[in-house]
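Just one protein chain is left out here, and the rest sit where they should.
A, B and C label the chains in the order they appear, each numbered from 1.
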Amino acid sequence: MRYLPKSDSERQEMLAACGIATAEELYAHLPAKAKLNRELNLAPGISEYEIIDFFKARADDTAQGYASFLGAGVYRHYRPVLCDTIVSRGEFLTSYTPYQAEIAQGTLTAIFEFQTMICQLTGMDVANASMYDGSTAVPEAAMMAVRVTGRGKVLVSRVVHPEYREVLTTYARHQGMPVEEFGYHAETGQLDLEDLEAKLDRDTAAVIIQSPNFFGVIENVKAAADLAHKSGALLIFVFAEAASLGLLAPPTDADIVAGELQSFAISPSFGGPYAGIIAAKEKFLRQLPGRLVGQSVDSNGNRAFCLTLSTREQHIRREKATSNICTNQALIALMATVYMTVYGKEGLRELATQNLSKAHYLSSKIKPRFTGPFFNEFVADAPGSPEAVNQQLLGKKIIGGLALNRFYPELGNATLLCATEMSRRADMDAVAEAYAQ
Amino acid sequence: MRYLPKSDSERQEMLAACGIATAEELYAHLPAKAKLNRELNLAPGISEYEIIDFFKARADDTAQGYASFLGAGVYRHYRPVLCDTIVSRGEFLTSYTPYQAEIAQGTLTAIFEFQTMICQLTGMDVANASMYDGSTAVPEAAMMAVRVTGRGKVLVSRVVHPEYREVLTTYARHQGMPVEEFGYHAETGQLDLEDLEAKLDRDTAAVIIQSPNFFGVIENVKAAADLAHKSGALLIFVFAEAASLGLLAPPTDADIVAGELQSFAISPSFGGPYAGIIAAKEKFLRQLPGRLVGQSVDSNGNRAFCLTLSTREQHIRREKATSNICTNQALIALMATVYMTVYGKEGLRELATQNLSKAHYLSSKIKPRFTGPFFNEFVADAPGSPEAVNQQLLGKKIIGGLALNRFYPELGNATLLCATEMSRRADMDAVAEAYAQ
Amino acid sequence: MIRKVRQHITQNEALLFEESSPGKSGYQLPALDVPAVDPHEALGGGNVRDEIEGFPEVSEVEAIRHFTRLSTWNYAIDLGLYPLGSCTMKYNPRVNELVARLDGLAWAHPYQPESLSQGAMQVIADLESALLEITGMDAITLQPAAGAHGELTGILLVRAYLESQGNPRKRILVPDSAHGTNPATASMAGYAVQNIKSNDKGMMDVEQLAGLLDRDDAHDIAALMVTNPSTLGIFEEDIAKVAGILHSKGAMLYMDGANMNALVGLTRPGDFGVDVMHLNLHKTFSTPHGGGGPGSGPVAIKKHLEPFLPVPVLKKVSEAWHFDYNRPQSIGRVRAFYGNFGVLVRALAYILAHGGPGLRNATVDALMNANYIRRKLEPHYDLPYSSPSMHEVVFSDDRQSANGVKTGDLAKRLIDYGFHPYTVSFPTIVHGAIMIEPTETESKRELDLFIDAMISIANEIEADPKSVLQAPYSTRTTRVDEVLAARRPIVRWKPDRSSSQAAD
Partner (left out) sequence: MIRKVRQHITQNEALLFEESSPGKSGYQLPALDVPAVDPHEALGGGNVRDEIEGFPEVSEVEAIRHFTRLSTWNYAIDLGLYPLGSCTMKYNPRVNELVARLDGLAWAHPYQPESLSQGAMQVIADLESALLEITGMDAITLQPAAGAHGELTGILLVRAYLESQGNPRKRILVPDSAHGTNPATASMAGYAVQNIKSNDKGMMDVEQLAGLLDRDDAHDIAALMVTNPSTLGIFEEDIAKVAGILHSKGAMLYMDGANMNALVGLTRPGDFGVDVMHLNLHKTFSTPHGGGGPGSGPVAIKKHLEPFLPVPVLKKVSEAWHFDYNRPQSIGRVRAFYGNFGVLVRALAYILAHGGPGLRNATVDALMNANYIRRKLEPHYDLPYSSPSMHEVVFSDDRQSANGVKTGDLAKRLIDYGFHPYTVSFPTIVHGAIMIEPTETESKRELDLFIDAMISIANEIEADPKSVLQAPYSTRTTRVDEVLAARRPIVRWKPDRSSSQAAD
């Protein structure tokens, strides 16, 4: 087998060195009853060529070649070639968590840069080395707020990504952490400040809002923060569309930021792997979940980096750890780091402005349902059932917007349409035409 | 511009350091009449995304998705993923000719291994670091024979690849090196030994034969070598299908081997870049054209490699050099080196045997025109005009065989059909069906 | 004599922020094909940010050099043996990277119509059934993003099941040799953790366990979380018996499958009483660790837990794959969408490459490599447990620490010999643990070099223990001050005050 670097005679030599005659003796001690006395019922191994063929056939049985106006937490952004070039280097791809700092400075330095860029983007003071994704970063942030405030409850906006909220619910359920939702404003599509205010109480550890929210609408972060702070709760700011940070005011009024970086060179890949982050104010540093890289010096006094504050983590603190997270999304975070580097200060802004322009071109032809300002996606009512208009668009090799009744039954025929820098005018015109009927 | 690592203020600083105020002063000394007083009439630069789009459109306007039975010097073999993985490493991709041995041991070691593998494959004693391709290796080998023998003329078999012969003719024409062709046997498709014998004379420096020859037929190398040697000429053995060397007897009777490695992981790429080689008996070492890597030691006595015997080459010997070649095909040779490593001793043989089996499956359904033994291609007469049968196959997304009348008008409707390990039985059956009509 | 490595020159590199200068850039966007919108107008001034202070401004060539230079400071599987115990650092086939990047898979949006997602869903389905065959379990979810995430999912399944039986119970038993994620998980799922001691064979103590489960308060034991083979690399011989004891009290057996690479093709958790387990696809099924992730932590279960699986569950409805959300007893989602799909693709590619018999052969080679190392190093290092080793072997630094050299120092010295260290100080039940897992993808040649290095270091420690304490000597970064890093945490770059003043 091509992945096994041994000849049979070497195997014999090694078994002899172990003092045994046959490979079977290596596992002779397994309880007889537990032993599998047959081959696994899986086909024999196939060649590289056949593996590629196999997956090409699967890939052909998808939406290859379709334009798409889906967003809703997963965005089609162009992926600069450099991102794959860098993460494909064996030194990054095939290394482990950088516990041995002296031979992991490459990874450590890159993560330190990543943490820095996340702080610069979000206006926070500190950021961790990554979470699994945005959806799991949200409950981790909530748990952090609970630890920090000593309070138990979290309030979450109904226009936080529905799947993020579902994950929050799953995590919260058995931790004595009640989760309550507050509504949105039917006209603006923004969170309902009055409802929030009404639900805030002395046991509220955190208020969780997302901006741009699931409807694509930009929230008034300061107003929400003020309300939260007034009752002693923290504000957790969630973002699902990282590209928006190139243009939108950073959430400096928040206490904790939990976000999803998929937009930064991470392919949609049917839902993962992506990379989440948690960033926060300096004072919450020791309550962060996940890995952190810190700056130090080596024995020659040269700047060097290492994993730090690991007394927060499961491998030291066990049941008292800030989280059980171990493996994170390092390589994906590196991809995002390369992305942020390639676009840089100017590029992220221009990119965001292009997204804004494309979405507003589309909204100039399809009336948005909500009046709040939006970035690169917005809600619009389909002329009839969303399924019908989408079916029609599929005929033109266009995947239309997401039908929202799945998550918001009250919205009837509303759809969520997203345009990015990759959306072509002609396709947008086709969508507009379908909506005009 | 993304490839230019300077800000405008840095440019100003640097110009100031040069003692000038504007960039124009850098070329103010160019003769006024020679200066281009307009912008180049080329479109403004485009983004990476647009570049990919541009070439995807070109790529879509080709035979993408077609099965093919073309060979004739360019073979469809599977390319193991490792080949691109390795040559994509910046350390190999973006380094220059290894003149500075101390920081080029990676390239040097790999070339040394390449030279060794070529010797092992061909049965020769020495091999160079690569030539442009097979077609240019042939005249270089001929010139080498002229230098070695002090004779002027070369005899070349008509079943050496026609384009190789054309290149030979171009090179030979102005060097006082007459090139004469000898024929092939109408029944076996092998070179005509009688014709060769008749044309050999005391001025013949070399006899050039190819095996498998352009008809796919395996030659009797020893017989040709004996004739050549009897009259004091060298035998130059040419191969265009390197995969055949996995199975066929190496040309140990030859004095010089000139070959094309395209079959070893090098994509057809509309004709190039490929990699040629010249290998030879030890005694001709100093007459080899092109670069050579040799083994030596460093000042600590460790084994080390460096370019050697460069007194043969143009940068030292100028007009007396063995060739004018400078840039060669190093990266492509590296690709072939990885290929030979991945397949290895057993793999090349199994690969060749699969090729043999596929071609013989096809020949079990389509009668070969020649009786000589063949490897993975053979000549067969089309039922009518080759164009007609090929047109019909195109309808099934199959590219048929090469019409030979282009090079051998005497062969009428003959076509050259090639099957490799990548040829599928169903496609071969379709070809057979078309030929059966 | 150090045969594996030599010293060589390496490029230094500043941080990106230090290489930036205003106006340099590495990108170009296509020209807009729609009218440009003024952000202030479209969004309102208050919503528009100022420039991102300190953000990188470099060209493409500087970006590629930056990360290429950084990369050369890393050790990696592609460079040699990476014998981190418990981490299963095996060769990551490159074809898997290629197939995961095929457009149709890489660009599949999780919300695109199911009719246009069948290929991707088929990949999930194929992997699910292969993993079920390998584990002998009844059902599976691929949603968890890593091992620890799988643990949480698995324990939530246990909890939901017990709840459905009327009582979620309170405690989870965790052997003292367990990985830190096990207790951390139990606690996140709302359980108290009770540690249980291993016996002198390095295995669970069945008597003790039986005792525990015989006590009156045993009805509040929800489950036992056991790693098998344990983190000592030892197969829990009494696992089936333990399962029986637990089941008799209505408690569940959770198996941490991080070491499943020792079992594939030889024995199946489903056949020895496990109710729920997770797999680490990034270990057993060789998806790249990438400097710490991503991973994937599928959870496989027995029938009785099936109603509680996270939504959605993949289901075939009239010849087409379909995501089923209508699962009233589900624990809910543990992650958005369907898991780390790109990792799933790689794991399936790995399974296809090996095939059934091949997976078993790989397991056997992994066992052989570990036992070969054990045999060769036993004369030089203390082996605290003599039970048979499976895929890894755990020594202690007992003999070396007598000379003042601890496992951590020894590990640093190993770097000078050209190897990544083994896992240091884990499992904690072995004092000064030296935890070595070679995996099956190491050649005899590489193992012999490693063994020589370990023996040579043992000899150095006999001869001159002090010399080892300052190691490594051969890396561009010498020993890093981790204490300083934690005492004065600097977790992000900030402009140098002096230089930023100068720039003002």
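Assume contacts are C-beta pairs under 8 Å (C-beta built on N, C-alpha and C of every residue); 3 or more make two chains touch, one makes a residue touch a chain.
The structure presented is a predicted model; accordingly, all values stated were derived computationally and were not measured.
Contacts of the undrawn chain with the visible chains, over the full complex, involve A, B, C. The chain omitted from view is touched by exactly one of B:21, B:63 or B:198, namely B:63. Counting the whole complex, the residues of subunit A in touch with the unshown chain are 1-10, 45-50, 81-82, 85, 90, 103.
Those residues of subunit C that touch the chain absent from the view are 3-12, 19, 59-62, 64-65, 68-69, 72-73, 78-80, 91, 93-94, 415-416, 418, 441, 443, 445, 472, 474-476.
Rule of thumb we're sticking to: only the chains that are shown with their structure count from here on.
At the far end from subunit C, in terms of centres built from Cα atoms, lies B. Top-ranked chain pair, ordered by C-beta pairs in contact, is A-C. Centroid to centroid, with C-alpha atoms defining each point, subunit B and subunit C lie 46 Å apart. Computed centre separation for the pair subunit A/subunit C is 19 angstrom, with centres defined by C-alpha atoms. Touching two or more other chains at once are residues 23-27, 29-30, 57-58, 60, 64, 68, 95, 97-98 of subunit C. Among the residues of subunit A, those in touch with two or more other chains are 48, 80, 85, 88-89.
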